[in-house]
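Here is the structure we will look at.
Just one protein chain is left out here, and the rest sit where they should.
Coming up: chain A.
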């Protein structure tokens, strides 16, 4: 589905990613794990087009999308939930979702489906997103991404800084979506248990390099924990 090939990227003169190669299987989940500062979020920013790589290529279903703008990648079926429960804080919950549904032929239907996944957002539809709790904002962020009906979803630490009860709900939703088919996921996560339950493939990033990779699943959890503790 997505192939990130030998990517080198960074900010100004600082190189954050060194020759990173990651692929996401069709209808599958690839999990990227690593400590803070390993380059996980930078990898997703490169994949989504928010940061141009210094070298390397990004292929989506075989098409080279390295030079495409983020909104063009969205039009090709990619969606991105950035780190930090980001929203448009002065728009209401409904406006945050309507914004993405606008101009899409099936936008209204997609919006209803997204709200069905996170019913709490329906009750908060007239509240400004900046006044929602962290967990509610993360649900809003995932719902907003799903309205574009993505074939590939990039999730950057979706459970970070959120209370446990909401974390469980978000994890269940992501697992259900990936099992339903028709959606591939590139998941960046520090929570190893969740990442390995969700991922069919895993990559461990250390200081901008892939130091370990392999088949995912609960059975690989100890291997990954060992790789992360090095």
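As a convention for this text, a residue touches a chain if its C-beta (ideal position, glycine included) is under 8 Å from a C-beta of that chain, and two chains touch if they have at least 3 such contacts; residues count from 1.
Note that in this section contacts and distances are computed from a predicted model.
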| item | value |
| --- | --- |
| Undisplayed chain, where the name is taken from the UniProt record, one of "Peptidoglycan D,D-transpeptidase MrdA", "Urea ABC transporter permease subunit UrtB", "Biotin carboxyl carrier protein of acetyl-CoA carboxylase" or "LacI family transcriptional regulator" | "Urea ABC transporter permease subunit UrtB" |
| Touching the absent chain when the full complex is considered, from A:59, A:91 or A:117 | A:91 |
| Absent-chain contact - pick from A:53, A:82, A:158 or A:208 | A:82 |
| Among A:14, A:36 or A:71, the residue in touch with the chain that has been omitted | A:71 |
| Of A:112, A:131, A:168 or A:207, the residue in touch with the unshown chain | A:131 |
| Chain not shown, touching residues in chain A | 48, 50, 69-71, 74-75, 79-80, 82, 84-91, 95, 98-100, 102-103, 128, 130-134, 137, 144-145, 148 |
